[in-house]
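Excluded from the complex is one protein chain; the other protein chains are retained at their positions.
== subunit A ==
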Amino acid sequence: MSRGTRFRETMTGSMRLTTSGRVSPVRLDLRASADHVLRPFGTTLARVEGRVRVAGLADDPAASGELEISPLAARRIRYRLAFTAGGRRLVLDGWKSITPRHPVRSMTVLPFTLYEDDEPLGTGTLRFRARALPSFLAGFRFPRREDPDALTAARWRGAPGRTEVWYTTVTDPATGTGLWLHHELTAPADGSAAYAHGWAAVFPKGAPVRHARFGPVPWKPEDRGFAADGVRAVPGRLAGAAGAMNWDLTEQPEAAPLFTFPRWSWRRPLLPAAQILPAARATYEGTVRYEDGTLELTGAPGASARIYGHGNARRWSWLHADLGGGDVLEIVAAVSTRPGLRRLPPLVFLRLRRDGRTWPRRPERSAIGWAGALRFRADIGLPTWTVTGRAGLRRIRVTVTQPEDRTLALEYTDPDGARATCRNCERADAQVRLDRWWGRWRPEADWRLDGTAHAEVGTR
């Protein structure tokens, strides 16, 4: 799967049965995968699997079929799906027809006909949210130089004084509840045995934050990611139990990897630490149980990230904001613990993925700037912290608020033995304003996240 394509789509709509004239709601939750990178100018065949629901007629979680993706050549994206309805074998055949006159509408509308033994049973139309379109299109650039699964594999090769983190944050769109799963490997600087530990936390709306820890247990290498104390974080799967909590989730990457730090810093760990997202956005499905409730996730947005380095910064802040429509903002601002660097204002790594493109173009741009003068600035504090900066013809201002009652404070130990405290909020608010220079600054975009931003401020 190093050069394949995968994406997930949910489409809703309705259909009319020819004989009875009855109109029924229809919903498709599909996963598509192809062995090839999507070629925008060619035709790609992909497999689709998923769930087909036609109210009063069918609910088949094991529907399967094929997808013919040819947005520019044939200007058609065709779905052929077979599923079962009470013992009857039905086939849904439909296609989006891309017309240059209405690119968005034509990309999001799927008229179809439903057949039984080649006889039409009814017709209908499905739509998928136009907001999901950019990420779908972004899929076409997937010629992954980085294999996201490889990015999940453990990096640690036995050196002392290292820490490695797999963490996942999710927002349940149905309830507004936030979720944080943190898996960590610590190899103490004193050369003692590496250990694994972590925690899970749920941030329900209108109820106190719940969390539980697992580990520490001795570290045992796991090729594909993290596995310790019955807790696993591997490509596509997050499962485990801690205290009163247990969870079992599938993870579906929805976008290309995002390197918050310069790409090279992940391959050659010269910086104190580096963070990456194997997929800038992902969706989650499954169940999380905690002491006073159960969280059922379907298509819940979020992301997994990875950190590898010497330990935490002296002061840091982090933001993951799903801006909708496939756009993502990721920020890491940190003041180094290293002597000499400590007095510097925080280095800011800011990545805005918009319409499939990432700004600023180079990650080090926001941190270093041209000769340091134009670096982005962070003003780290609580409950509100801000980041501002300018690159090229755009400038950005990000304000993050982590209300205290929605924030969880946790302590932990760095490889050097120092205690660190992080204050994490998976129901943070954020305001992001983007301006563009057209002879003067004019607003280009404005996002407001109300309880759906994922943020953290830490100190040690």
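Of note:
The rule we apply is simple: contacts are C-beta pairs under 8 Å (C-beta built on N, C-alpha and C of every residue); 3 or more make two chains touch, one makes a residue touch a chain; residues count from 1.
Here, contacts and distances are computed from a predicted model.
Of the names listed as "Phosphate transport system permease protein", "GMC family oxidoreductase", "4Fe-4S dicluster domain-containing protein" or "Sarcosine oxidase subunit gamma", the one that matches the UniProt record for the absent chain is "GMC family oxidoreductase". Among A:14, A:84, A:97 or A:399, only A:97 touches the chain that is left out of the view.
Annotation: of A:44, A:106 or A:317, A:106 touches the absent chain (contact as defined above).
The missing chain, though absent from the display, is touched by one residue of A:10, A:123 or A:459; that residue is A:123. Within the entire complex, the positions of subunit A that touch the omitted partner chain are 41-43, 70, 73-74, 76, 93-95, 97, 99, 101-102, 105-106, 111-113, 120, 123, 125.
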